[in-house]
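Shown here: the complex without one of its protein chains, the others still in place.
Chains: A, B and C, in written order; residue numbering restarts at 1 for each.
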Amino acid sequence: MQESHVLLIDCQDSIGLVHRITGILFRYGVNITQNDEFVDNQRNYFFMRTLFEGQIAAPTLLTELQQELPPTANIRLNPKKKKDIVILATKEHHCLGDLLLRYAYDELDANILAVVSNHNVLQPLVAKFGIPFHYIAAEHKSRHEHEAAIDKALAIYQPEFLVLAKYMRVLTPEFVANYPNRIINIHHSFLPAFIGANPYKKAFERGVKIIGATAHFVNNDLDEGPIIHQDVINVSHRFSAEEMARAGKDVEKIVLAKALKLVFQDRVFIQTNKTIIF
Amino acid sequence: MQESHVLLIDCQDSIGLVHRITGILFRYGVNITQNDEFVDNQRNYFFMRTLFEGQIAAPTLLTELQQELPPTANIRLNPKKKKDIVILATKEHHCLGDLLLRYAYDELDANILAVVSNHNVLQPLVAKFGIPFHYIAAEHKSRHEHEAAIDKALAIYQPEFLVLAKYMRVLTPEFVANYPNRIINIHHSFLPAFIGANPYKKAFERGVKIIGATAHFVNNDLDEGPIIHQDVINVSHRFSAEEMARAGKDVEKIVLAKALKLVFQDRVFIQTNKTIIF
Amino acid sequence: MQESHVLLIDCQDSIGLVHRITGILFRYGVNITQNDEFVDNQRNYFFMRTLFEGQIAAPTLLTELQQELPPTANIRLNPKKKKDIVILATKEHHCLGDLLLRYAYDELDANILAVVSNHNVLQPLVAKFGIPFHYIAAEHKSRHEHEAAIDKALAIYQPEFLVLAKYMRVLTPEFVANYPNRIINIHHSFLPAFIGANPYKKAFERGVKIIGATAHFVNNDLDEGPIIHQDVINVSHRFSAEEMARAGKDVEKIVLAKALKLVFQDRVFIQTNKTIIF
Partner (left out) sequence: MQESHVLLIDCQDSIGLVHRITGILFRYGVNITQNDEFVDNQRNYFFMRTLFEGQIAAPTLLTELQQELPPTANIRLNPKKKKDIVILATKEHHCLGDLLLRYAYDELDANILAVVSNHNVLQPLVAKFGIPFHYIAAEHKSRHEHEAAIDKALAIYQPEFLVLAKYMRVLTPEFVANYPNRIINIHHSFLPAFIGANPYKKAFERGVKIIGATAHFVNNDLDEGPIIHQDVINVSHRFSAEEMARAGKDVEKIVLAKALKLVFQDRVFIQTNKTIIF
């Protein structure tokens, strides 16, 4: 039985990168079982994800790769399998509950360290799964005071990713800056349609025949971060805005879970406002 | 073998409408094989589509229905099976070609009386199918002069519907007003995402994972008319804007054909900016 | 604020049914807000689902309907909103967990009275939600002894529906006969493809590009009961049989939940081996 490894590299493109990288792997006698490489020609940027099997000395291999690649190259060799995450939620249970269930059965590729909420209604659900719940009310606090309280709670856990599982407050640029490309949100519309609040109401009023959900990284522009995954369902004139919202919950939870799987399994690269996914 | 009939009624809602309407049908001894009724509670409006089998005297039945229903009721009894249409196109062939093929094999539920285009590149395609082609250039004409020339061509045909099969010019409100709820457009995006020009370029730049197409009635607000049908396909980082456009063509043509089938088979009601489809 | 009612009728078709039924409703002065009627011409069978608003005297209305309709007509007036169900499961948690979550937040249109399993691994999950769990092992029992033990457990609860949430044993015709059209199963393939055991392994070996799930009523022929709902997802050569199974879980749970919603909201009629769904 061989050891399995995964290597992800992104850097400025130049001629010979695949050959040089695989040359280093070849000298270890490992076997590449899957390799995806893509060059963004507009930005002249190189992305590669390689699965290989065999024995390596990881620190030495990393050093060799660094020597061969430009200093700004982003190299991920066998990233930690289970990411440490904290979930932020508000009142809706469907995405959070789905993630808790997956975690309880070790199907999340992540450890849920805690749940933070600006309301306390989800506390009983989180308690069922034995996970710390932090109720941090936003009332009587400025936006910055509220986020400072969240920051304090997060400091205990040092999460690698924050998952916004229907967290219904907009985060400040200052907060987001602390988690560059590490906050994942589920938006309840097929972005860029219906940016902002009340997308189902807007979808109902517009009379669309399809609604959707979008999981994306959060950056400073509302609902404008790099999109990871999207999916849709059919609706009709028979759906009220409330029925659209109810039907949409299932898409939201599945889209978020699928996006998290892609990110946590180290299949996702981010390049400015886009994702490259292998 | 029984005669098959279809009846569509929309009007202000009131108590007893289904009973009164079916009572009239009952007196003819016909059998209702399918009945769809829907009330838009927000607007207190009634929509019903009824299929029935048996012998009727259509003019008498119509009169009886009119007497029973409010004077503003919209009643369609056995609407003409083949709608008379004129197609407007520009340079792209995929939607037009698809419709010509369907028409050639009597699968369009419509007669294509003519094709009008602001370019002449599609003339050879239309000629293959023996359909009149009117090349009406827009160059050196004001918008109104151009539309006046189109109007003149259309006057010969008296079409019931205009189908914009990738007609890449915006129509004026004056032109649209002549065909209330009778112009159908295919927009190459999943509306309301990417309203206006170059939706595939915008989709590429936004990094979406799904693209789509929308068939809608045309009213005075660009891309804001009542939506008839929408569909989507998956894309990825591998798609350039051009590849999205190429892949999108198949969705566009199928969505337009599906929407036309719904309209021409008299399954569609329009209520302000929405459609009710049975 | 008006009372809302729902009426479902299926019976042999004859002329005038819609008129006669809506005539009875009309005499109560109620307003029909949605009406779906369909006649299966092959079997000359009539199906109608009517939503209406207003005051009625339910027992009198029922009697009037019975007098107007053939004696074998199946009439459902305002069926119980929350169906009483028992879930049968084996070892897999994803469908069961999803249903428990929906139930915990009152989104299931049913009361889960108990969970019965031939294994005890799901006991801790069920316990989180405070629902009785009956572990009834199949070892050292004949099939009939095992089912007799299940029957005994079910006798306490008198469930209206049994939901097989990945219950991996085949039920005997005798057992099924006790729950005519009242057992709903989720099969982990796009039926009728891959009937029977190990559908994902078969799908992998066949090299299909799409896999699916099917929710259906259980009758005496394995995987042959009336289909309620189906959905699919894309797969590729990169998916092992195990990865197909993992990806399939999300379709299975959503398809089962959607089917249960349709059944429990009284939108489903059964006619021999098919469903009519409004």
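In the analysis below, a contact is a pair of C-beta atoms (placed from the backbone, for glycine too) under 8 Å apart; a residue touches a chain by one contact, two chains touch by 3 or more.
Treat the numbers as computed from the prediction; the structure is a model and nothing was measured.
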item: Which residue of A:9, A:25, A:227 or A:244 touches the chain not shown here; value: A:25
item: Touch with the omitted chain, as defined above, among C:30, C:150, C:191 or C:245; value: C:191
item: Chain A residues that touch the omitted chain in the full complex; value: 13-20, 22-23, 25-26, 29-39, 41, 48, 54, 234
item: Interface with the unshown chain - residue positions in chain C; value: 38, 40, 190-194, 206-210, 212, 226-232, 236-238, 273-277
item: Interface residues of chain B (partner: the chain not displayed); value: 34, 93-94, 97-98, 101, 104-105, 107, 125, 128-129, 238, 246, 250, 254, 257-258
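The definition used in the following text is that only the chains that are shown with their structure count from here on.
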item: Same or different residue numbers at the chain B/chain C copy interface, by half rule; value: same
item: Relative to chain A, chain with the most remote C-alpha centre; value: B
item: Whole-Å gap between the CA centroids of chain B and chain C; value: 37
item: Inter-chain centre distance, chain A versus chain B - centres from mean C-alpha coordinates, in Å; value: 41
item: Sites on chain C at which at least two other chains make contact; value: 34
